[in-house]
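All protein chains but one are shown in place.
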Amino acid sequence: MKNIYLPHVVEIVDVQEETPDVKTFKLKFRDNVVEESFDYRPGQFVELSVFGEGEAPFCFSNSPTRRNVIECSVKRMGQVTEALHEMDTGDTVGIRGPYGNGFPLEDLKGKNLLFVAGGIGLAPLRSLINYCLDNRKDYKTLTIVNGARTSKDLMYRNEYPVWEKAKDTSLHLTVDCQEENWTCMVGVVPKVLEQIKPTCGNSVAIVCGPPIMIKFTMPTLLKLGFCEDAIITTLEMKMKCGLGQCGRCNIGHLYVCKDGPVFSYSQLKDKNFQF
Amino acid sequence: MNVELRKKAKELLKTKQVEMIIGYQRGPDGISATPVFITREEEAENLIWDVYCVYNLSNYLKDFPGKKIGIIAKECDVRSIIVLLQENQLKRDDIFIIGVECSGVIAEHTLASGKESPGELDFDEKCKACRPSTPRLYDYLVSQKDQKDKGVLPEENPYQDIRKFEAKSIEERFKFWQEEFSRCIRCYACRQICPMCYCPRCVADQTMPTWFSRAPDLEGNLAWNVIRAFHLAGRCIDCGECERACPVGIPLREVNKKIEKDIKELFDYEAGAGVDQKPLLSCFDQNDPEDFIR
Amino acid sequence: MLKSITKEDFFTRVGELSNDFEIIGPMELPLKGIFYQSILNTEDLYLGDGFAIEPIKKFFLEPSTRLLRYPWKNEPGVESFSPPERERIAIGVRPCEAKGLVLLDSVFDPPASSDLIPNSAPGAGKKSSNRAGSTYQDAFYTNNRKRTIIVGLACGRPDRCCFCTSLGVSPAGTTGMDVLLFEIEGGFAIEIITDRGKGIFGALGKELSEEEKKLLTSVNNKREDLLEKKIRVPESMDTIFTSDYWDKVSRSCISCGICTYLCPTCHCFDLIDERRIKLRCYDGCSFPHFTLHASGENPRPTKKERYRQRVFHKFDYFKINFGENLCVGCGRCIRFCPVKIDIGDIVDKAPLSKKR
Amino acid sequence: MKIGVFTCHCGTNIAATVDVEKVAQAAAEFPGVTFSTAYNYMCSDPGQNIVKKAIKEHALDRVVIASCSPSLHEKTFRKCVEDAGINPYLVEMANIREHCSWVHPEGEQTTAKAIELVRIAVAKVSRDRPLEMTYTPIEKKVLIIGGGIAGIQSAIDIAFANYPAVIVEREPSIGGRMASFDKTFPTLDCAACILTPKMVTVSQSEHVTIHTYSEIEEVTGYVGNFTVKIRKKPRSVDINKCTGCGVCYGKCPVRVPSEFDQGLGKRPAIYIPFPQAVPNVPVIDRESCLWFTEQKCGICQKVCPFGAIDYDMEDEIIEEKFGAIIVATGFQQFDYSVYGEYGYGKFKNVITGLHFERMVNSSGPTGGKIIKPSDGKEAREVVFIQCIGSRDEQKGVPYCSRLCCMYTAKHALLLREHNPDAQAYVFYIDIRAAGKNYEEFVKKVQDEYGAIYLRGRVSRIFEKGDKLIVRGADTLSGAQIEIEADLVVMATGLVAMPDAVSLAQMLHIPYDQNNLFTEAHPKLAPVETITSGIFLTGACQAPKDIPDAVATASAASVKALGLMVQDKLAREPLIARVIPELCSGCRACIEACPFSAIETEEIEDLRLRRKRTVVKVIEGVCTGCGICTTACRMSAIDLEGFSNRQIMEELAVL
Partner (left out) sequence: MNKSQIPDHSPQKNSGDRNLKAPIKDFEPKIVGFLCNWCSYAGADLAGTSRIKYPPNIRVIRVPCSGRVNPLFVLNCLMNGVDGVLVSGCHIGDCHYSEGNFYARRRFAILKRLLEYIGIDPRRFQMAWVSAAEGERWAKLVGELVEEIKEAGPNEHFGGNR
């Protein structure tokens, strides 16, 4: 029987510094056969391991539709992420996965999509946004609201011109406080949403960001007329195994690593955000 | 004396001198005593103090930072409170110590043998190294007039067993501890129940660096048990809770006592002597022994 | 199939089997208690009334399992440890523990899913499927299960912490057993349950006489009555999730790992990279760091949330996912809790309000 | 991670016993190593260029140099990699010369050890963190504790460089011991003549503030940022109003023994210690003043034309900030009453050297006459006994006080000068006259001034009539000697001030078993203390004569000025660092830190969702010893450059 903990060996082929504490790693499989067979959906994640240091879960930040490599964005936080930040092109790491449910791509078809991202929360959404752009005919308007603490903390800045130019797509950038030379919006994400007033008809809002942002964005979206099933989010939780076994990431009876990380608001509301 | 205890507890709660009283109540088995946390006056009726009150409740003080807590404490528990005060883990003003005179508590594991009355039960080992006494620090003392003479007799030589063990050959000693530690399952009950183990993150749980193996193998277990005892040097007041909590019966007190004996011999240091005492390993004497140094 | 066998014959047979099998069984260490160990001399095998401190779980979901190694060389790489192959017989396993293994099977050895890469993830937004547990088979656990024959021992003297009957386990239950032994005068009555069991003990002993059978049945019928402790296990605990009750019952908890480590069904673990080896070690929901994020955030910051998680996992979540309680009533967590927290009592007395 | 390993042949120093190429090859296989090479002399310019080039070409981010002891070239290579754009703290050295090639014979074992040492260094470097120098601001003012010659000289030097200095002197006047001396050896300049101009200079300097009759109350802070509380004792005379006219002390009815004259003369209750005192403002001795003892008199207040007398003056505490502190607290005489056999206190005619200094001084209590205090008659036969208290482990101090030989010789000379009929006898153990013109001086005293030097100890002194019988041995002749002397002068040793220990504790500077302050290094840092920013001068560190005191004063001033001229103080970043999440606030580290470099702070604990006290390192003070790291049970305090992770990684590859 296969050892489910055995990761695939991947090589770091590029490292992009997104923000002062976030780096995006582009990873390429050593084994061509694996490369061929490896498939994932936006919203899923991998357990990325630095050999000898440990593993940590990271979502795919690039779309499976444009995949030469696997991209993961990593914020410097603890032991594994610190070790990852020390790494450079040519170094090898391990990945196992993909894990989790991913975004309900089929359910989103034919809908107006509102993407609400805060900080590194843009990572899984970037995967989905680019997936939607590559399957443009399946989706209606795309509205992207991306907030960060400061302009320095905005992720994937080279994508913005592309998104802005894409058909029926709008991008709204916001930072928490006014800065010099900042021409886009100012204010926290819920405030900005109230200003933009995105359409709620035939729409799905996909929210990803820090817990505090999610907490305050949900009521705003409900107020804007989004129904509970039409708000989906991906959750962060301490995960070790990614297999629904190690027992720490559950919210009620659901395991974030296996039954999530993508949940609808109605699911979470039922669970009272029970940890 | 339970009457006096309850009366005082009610008074403290009523006058809002404390927000909570940590004490003992009769356990579900009707014999042993378990911790109880009392916030309302009427609950004070559950408070007891007798030979079954084995636990060192000072371990719970860290759970209520900033709150005014009343705590029922016997001499050994008071010494751990003193160490906690020394180490700035408590504010003296935040705690109200209801001292109880103690002449020994029973060995809890003997309850399992079906014996129940105090006469049949052995006194806990820790009490044999302690003189029946009044706590050295308290805000209110509940005296135990009626039970005074039933107390345990202190051993003449509290470190007799340690010395006996020291006299064994190195191989024998290793074999003994290898066997004992091999049973350790690393449940960390010894740590969690210890009032002195308040580190925000124990070295056993740290990963940057990993100090020793977290696997329950010989190396990991030996390192854990040695460092646990070492980190208690000059701090362990021999309340014996670690040994009592250990589910697999490792004689942890024998390690603690060894250090206790050594620091007494080497540095004339006794843990929990007073609030102003300096921590053993953060001070030194010019004339500390160094015969072991080449 | 029920047979009787003398103690002598039984131990002789075990001695023979030890040539081909590793024998695991309870062993009594004076003053320390009873421990499941690898048995080298059959005389060491303890088949009395006492219970082992640690459950048999430790031979299946080991306290630490070496999963991977990263060879120390310039080119980093990773290799898998292959699970050991030697076949084993675990003797003296109690019905509650065997049931515990069956419960663990649903986590670590679930019915094989078609593949490891879910092509059709359950759609968010839809009603999620009822079975939310793991669908991944763990090679190490599965292998340990496969290579081990379970020879159970019916309980004759449950203590005041035992409450298995409240959870549908019988002191003479056969769930998860290949063979079950009943102590009878002069030896054992031996019930062969599976073919594997038959393979090792099938040729042994003589048929039980009708009289003996009757006697055994009457003894077995009384076994359940020996249990003093009976608790009411609610269908769902959903309604008291936010109750103050959890704060109250968890106050004296010291956040140690005794209850989880000694539990035959608790299976939370940690993955640790240590000295270039990836280990899987026990972990427990009672530890404060269990859910601590690298960012410092902790969804279960106090004993209240942690103890509630333990109770809910056992008596609510697992039931939703797998239809059973994740508790077999073995009483270990009660017996060994240093502050005498009684999970049975807590579940029994839970102030369930009417369904919402 | 891309580690480069550079192995040095060091000519044949390493290559003779270690197969350097093999080491380089082995290193190439270590995890993280992407480049490994060997070169003849790595520390040479071409060698360093190899390192720099490899860093650029192979995009190395960490470097291991396998060569000699880090004490030799760690700095060299830090600079080298910094030039190539790598943080200088991402380099480690494997000492394969001193610890390997030089101490082991040629052979496989030695090469194997060299490989291991490189492996350890590679492991360590993999856990190095980039570090930056830290900078702390500097308060541009120097505190000088003690206004004796050393303190005065320091103040003058600092003022000369246009930096402010503050002298705190306990006595009512600056001047210290030297003010009470008559002449100085070996040149016989008049002490007052050379000291007074300095006192005037310092008092008139716009850069120097003098707090006399003041003491240090509390010192906190650290180099560049000391905060000092100074207690100004009540002088009872308003220093701003007083003109020093002297009317008050002329009229004061009280007479008490004068401290300045060693009790040989008397002074009033309101007095200036000596005529040249700076400031020339009297002070009221409240112990003897009738106003204070009996609430009567008040004459001085009545006669003062300027209304300067203020009986209600109280202690005043002032707080000032300083960038550096110079300790110049001087010495006291050894209290030789322990030598009962010499009869000090019992026999009026047994006096100390300082008594003699006052006596021989023409403006002193005897007007320059050397007399017997018992009857005021001139002394003719004078016995000098050296090594009183010095070199006596039983009753005194073990060290040599260094100047007693010289001042005794001076006294012998002055004796003859003041009274050509007088005869000096000197009992000595050894003559220690190591100093410019010192030996010559002693010789001159013996040859030209007829002082009789007797090598031996005095066993007993007793009175016989109005004479003192001094009984001793001349070990050179082996004869028992008895001298009928008029006067016996004890050459008392120099010992630490009685409150030296409490001052040291206040300043967090170490002191030795004799309570003398300990310098940072006896040879290479003789005026520094281990507490940076605090310097020593004069006899508080060890007995010193005037030239040495002045020399160390200037040295200490230069050290202090070295701090003053910097805008910010650059500090090595190899210091302790607290990980607040791990800290319990138990303060074991604070207790253990020899430098008081740790303090508490309150943080918001995200995990516990409440405020909590933890410790923090005062970067300017920490010296990087790492003692705190082991005092900490929870490893919440770590040491940059020798961090727990670095050391554990080193151990992991052993």
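Chains: A, B, C and D, in written order; residue numbering restarts at 1 for each.
The rule we apply is simple: contacts are C-beta pairs under 8 Å (C-beta built on N, C-alpha and C of every residue); 3 or more make two chains touch, one makes a residue touch a chain.
These figures come from a predicted structure and were not determined experimentally.
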Selected residue (touches chain absent from view) among D:69, D:187, D:243 or D:477: D:69
Option touching the unshown chain, where D:142, D:592, D:621 or D:636 are the choices: D:592
Per the touch definition above, residue among B:39, B:143, B:157 or B:178 touching the missing chain: B:178
Among B:40, B:164 or B:294, residue touching the chain not depicted: B:294
Absent-chain interface as seen on chain D, which is shown: 69-71, 95, 97-100, 102-105, 109-110, 112-113, 116-117, 119-120, 510, 518, 530, 574, 592, 594-595, 623-627, 629-631, 635, 639, 642, 644, 647-648, 650-654
Interface with the unshown chain - residue positions in chain B: 165-166, 170-178, 203, 211-213, 217-220, 222-223, 226-227, 229-230, 233, 255, 258-259, 262-263, 266-267, 280-282, 284-286, 288-290, 292-294
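By our rule, only the chains that are shown with their structure count from here on.
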Centroid distance [mean C-alpha coordinates] between chain B and chain A, Å: 49
Between chain D and chain A, distance of the C-alpha-averaged centres to the nearest whole Å: 63
Rounded Å distance between chain B and chain C, as computed from the means of their C-alpha atoms: 32
Residues within chain C bordering two or more other chains: 76, 270, 272, 275, 292, 295, 297
For chain A, residues that touch 2 or more chains besides their own: 54, 79, 91
Overall pattern in which the protein chains touch one another (line/ring/star/complete/other): complete
Of all residues in chain D, those that touch chain B in their complex: 581-589, 591-592, 607-608, 610, 612-613, 630-631, 633-636, 644-645, 648-649
Complex contacts: residues of chain B adjacent to chain C: 27-29, 32, 34-37, 55, 59-60, 63, 183, 185-189, 191-193, 201, 205, 207, 210, 213-217, 241, 244-245, 247-249
Complex interface listing, chain A residues touching chain B: 54, 79, 82
